[in-house]
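Heads up, one of the protein chains got dropped from this complex, but the rest are sitting where they should.
Per-chain residue numbering starts at 1, and chain names A and B are given in the order in which the chains are listed.
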Amino acid sequence: MTHTARFQVATRGNTHVVDVTEDVARRAGSCPVRNGICCVFVVGSTAAITTTEAEPGLVGHDLKAFFERVAPEDAEYVHEATWGDDNGHAHVRASAVGPSLVVPIVDGRLTLGTWQQIVLIDFDTRARTREIIVQVVGE
Amino acid sequence: MTHTARFQVATRGNTHVVDVTEDVARRAGSCPVRNGICCVFVVGSTAAITTTEAEPGLVGHDLKAFFERVAPEDAEYVHEATWGDDNGHAHVRASAVGPSLVVPIVDGRLTLGTWQQIVLIDFDTRARTREIIVQVVGE
Partner (left out) sequence: MTHTARFQVATRGNTHVVDVTEDVARRAGSCPVRNGICCVFVVGSTAAITTTEAEPGLVGHDLKAFFERVAPEDAEYVHEATWGDDNGHAHVRASAVGPSLVVPIVDGRLTLGTWQQIVLIDFDTRARTREIIVQVVGE
């Protein structure tokens, strides 16, 4: 049995970390699958899906500082020469984290920890509307 | 058909890399699904699941050195000011790698390479008991 839902999230870009746990849980919980794999996927190549503790320090500062350390915005990116673009760092960060996450559903509930939230990270350099697909396969 | 199992792993924290391949394979192999997706998920926001060659150099030194390079323990983390905590680097490292992995099962076997093991990495700053969920969906 497969159940698919979609929703959109407005972001500010610039490594904006958005807690989408409730958006995912509502769609996973309202489907008839009680036990199965929940796949969370973001469409696009400058955003990523992962989990974190969604508290302001990590979400608003620490994750941004990490990504700026490993893929600085002002490093040289040939991608930007190709397109006259300014988001080479956004692509690299997104590829490193990845666009997909899977979370088991057991007895109708996502098996996340208490301090573990599902987040969308939008690395692009402008505000975006992101499409997220939630797909559950199970029984 | 969905099959779910859980197991616990005692870790030392501090980027302790634990080979859980046999733990996963035993649970995947004992379920009636012969072909399907095996999802491995760690509960919590300071640990991650990935694969590596589980030999002492990588497990005991190289992965630790990598994570210390990209998210140093003594960098400034606002998370620590929020909670009086000392594990900001653990959260950032865990989010970068991610809590989930999927491995296909074909004819009852995980399709891992010979030198490719499934590992739990516990980034927290103390010993922990981690819960890992193995969920197989297929036929």
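Miscellaneous remarks
Criterion: a residue touches a chain if its C-beta (ideal position, glycine included) is under 8 Å from a C-beta of that chain, and two chains touch if they have at least 3 such contacts.
Note that the structure is a prediction, hence the values are computed from the model and not measured.
Only one of the listed residues, B:R12, B:R26, B:R69 or B:R126, touches the absent chain: B:R69.
Per the touch definition above, the residue from B:V9, B:A28, B:L120 or B:V137 contacting the chain not shown is B:V137. Seen from subunit B, the chain kept out of the figure touches residues 35-37, 50-53, 55-58, 60-63, 65-66, 69-70, 96-98, 101-104, 106, 111-113, 115-117, 119, 137-139. Residues of subunit A that touch the chain left out of the display are 1-2, 4, 37, 39, 41, 43-45, 70-71, 75-83, 88, 91-92, 94-96, 98-100, 102, 133, 135, 137.
The rule is short, and it goes like this: only the chains that are shown with their structure count from here on.
Rotation angle relating subunit A to subunit B: 120°, from a CA superposition, given to the nearest 5.
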